[in-house]
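Data first, discussion second: the structure below is written as structure tokens.
The other protein chains are all here in position, but one chain of the complex has been omitted.
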Amino acid sequence: MSVPGAWYLGLAAMLFTIGGVGLLVRRNVLIMFMCVELMLNAVNLTFVTYARMLNDIGGQVVVFFVLVVAAAEVVVGLAIIVSIFRRRADATADDVSLLRG
Amino acid sequence: MIHAVWLIPALPLAGFLVLLASGKKLGDPKAGYLATSAMAASFLVTVGVWIDLMGRHAEERRFEQDLFAWMPVGGLHVDIGFLVDPLSVTMALFVTGVGALIHLYAIGYMHGDGRYHQFFLYLNLFAFSMLMLVLSSSFLLTFLGWEGVGACSYFLISFWFERPSAATAGKKAFVINRVGDFGFMLAMFLIFATVGSLNYVPVLEEAGTLAKGTATAIALLLFVGAVGKSAQLPLYVWLPDAMEGPTPVSALIHAATMVTAGVFLMVRVNPILDAAPGVLTLIATVGALTALFAATIACAQNDIKKVLAYSTVSQLGYMFLAVGSGAYIAAIFHMVTHAFFKALLFLGAGSVIHGMHDEQDMKRMGALRKWMPVTSGTFIVGWLAIAGVPPFSGFWSKDDILLGAWEKNRLLWLIGLITALMTAYYMTRQVILVFYGKAQWGTAAAPAASRHDPGPSPGEAAAEPEHEPAASANGHGSAHGGGAHGEFKPHESPGTMAFPLVVLAALAALGGILKTPLEHWLEPVLAHPHHFTSSSSTKLGLIVVTTAAALAGLAIAYAIWAKRRVRESAVEPSLLQHAWYVDELYEALVWKPSRALANASAFIVDAKIIDGTVNGVGALVRAGGSRLRTVQSGFVRNYALAVAVGAVAILAYAVARTS
Partner (left out) sequence: MDWAVFLVAAAAVLSGALGVILSAHPVHSALSLVLTLFGIAVLFVAQEAHFLAAVQVIVYAGAIVVLFLFVIMLLGVDRSENVATEPLRGQRPIAYLAGIGVIAAVFLLARTTWVSGAESVAGAADAPGGNVEKVASSLFTRYLLAFEMTSVLLVIAVIGAVVLARHSPSGGVHGSEER
């Protein structure tokens, strides 16, 4: 007996939420980035589940693209993080707050 | 000649305009002669119009002339037009006649004043306004003249505006007049609303068909206007203070002409009054009470002009008593005789002041008969006239009024009789103090001491005499008899001042002969001709009683002031000297609350509430802004949180929509 797709979707939703809350709560930029990856993975799982439930290969193709873009995003994002937080020992996301009102 | 009626007000107007343009160049005394000639010419035209009118039959004595349309607005059509009938011609005659005499007097009186031409400019403007008032053919044009005389009164009372008391007196007169004018305006609105026209002829013809309530309202409102202009209770308080103006002003405006405008108006609208008998009773009562009230105050005044001012209020009360009793013609007759003798008395007082080097306190005069024979002779004629001693003019007119009062209400008659007694008393007191007895002005110290008394604020006791400004400013005084150094001697006035006195004295003495002709002359003006219904024996009895009262007042005054039988302070209580503290009462009832209200409006409502609200809106925005500013904390995580919350909100909305 196959597991109904709803379970996968529920799991993906919970994974997404955990990633989102982590993004809001953690201060370390690298960990924040990892939380974004969690959210992306949740989305990927959702797409694959839909591909199975709707019998559509397009869902898997989308995941392929999401994967690629996530990789590119990680590359560029980490490069930025490196360039900003290179010198500081304990820089967190709260330190770039010059644009305050 | 009757078609030249428009010249009557036009000539003083022309005088005003010429003096406005080049009065300063003309100067002293040419400006004065110009103004006087304008008045004299106006008088001659009036006489011509009068003769023309007399030549007509009694029923046809009404002529209307429209110059041009003034306000053709919708349903309202008012022209600059004149209504020539016996009443308006009578008024015009004595306004121009007495006015011309007073202009002549003022030439000498105002000699040396820095703004000589301006005085005559105002006088001519006043004459124009007054003549428009009496000759107009509609309520609105009369109101134009009404306001014009009010404004000129303001200009002339505060002519010496460098004195704060004079400036205040002018304002007081204007403001209190305004209260009355409000009644006049409401009456005009009501008349237009009910009758649809403001011209006298159609309105007065319709007066009989007005509803009782409407007629009462209109009559009452017009009476309010008359009360303000003619200084009756409770709006009389401006008249005593108006004595701050130069004496010719007091004579012309506050004795002979402006104050009679109220009585004129009442007589003019007699059909409306006849349709509202309750108002007639009110008018008679107010008149009688005013007469008595003012007479009591006059008994205790020391300023020579103040006595005459209160006397004017009192005599105007008599006129309203006559109007209220239905004896309209008696009111007009008394108005005419009053114009003669009151103008005479005022001009005489001015002559005394002039001769005494600006002294106005009667208690510092005395025995002036020797020094100023013409003045004292004419003044005595005026005194006898106002006291009601036969056969002078005042006797005849006052007698008619008391007869009318007797037929209306015995109590009112009694009040009138007592007032007649007091009139005789205070006038005799005045004559004795000024012209007889011992001279109180012996040393040089006396006039100097009186001169630099600052004018007291209006409303305070008239026991402190008020002074016309220092002689040096006006020139009359120091050139004559002595000044402050050497022995002080009063002097008689020059010819230009003496001549009007003599003419007015003759009129005051002989004016009684006008009685019967005036009755026939003015009859067509009345809607319901008035006849006295008493028997001749009653009339005779009343004459005797009135004369006895007059002589009694005379005798009492003689006993107190000439023979010194009674102590002075006993007959001059402080209550009367302070004019029953009415000014103080008004100050407490009206001025203080108004001032408090104004202060509250300015400093609380405007400064705190309105400014507070406006500023508060700004402050609110600023406070809100500074609070909102903190949302932009600069922390990316806060922004991310906001995005998350927004996403939740959208999801919640989606849930709500699909549920």
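Order of writing sets the labels: A and B. Residues in every chain begin at 1.
In this text, a residue touches a chain if its C-beta (ideal position, glycine included) is under 8 Å from a C-beta of that chain, and two chains touch if they have at least 3 such contacts.
Note that this is a predicted model, so its numbers are computed, not measured.
Trainee: Hey, which chain A residues sit against the chain that's not shown?
Mentor: 1-3, 5-11, 13-22, 24-28, 30-31, 33-35, 37-38, 41, 44-45, 48-61, 63-65, 67-76, 78-92, 94-98
Trainee: When the complex is taken as a whole, what residues of chain B touch the one chain not shown?
Mentor: Spelled out for chain B, the touching residues are 633, 635, 637-638, 641, 644-645, 647-648, 651-652, 654-655, 658-659.
Just so it is clear, only the chains that are shown with their structure count from here on.
Trainee: Using the touch definition from the top, list the residues of chain A that touch chain B in their complex.
Mentor: 20, 23-24, 27, 93-94, 96-101
Trainee: Of all residues in chain B, which touch chain A in the complex?
Mentor: Residues 629-637, 640-641, 644 of chain B touch chain A in their complex.
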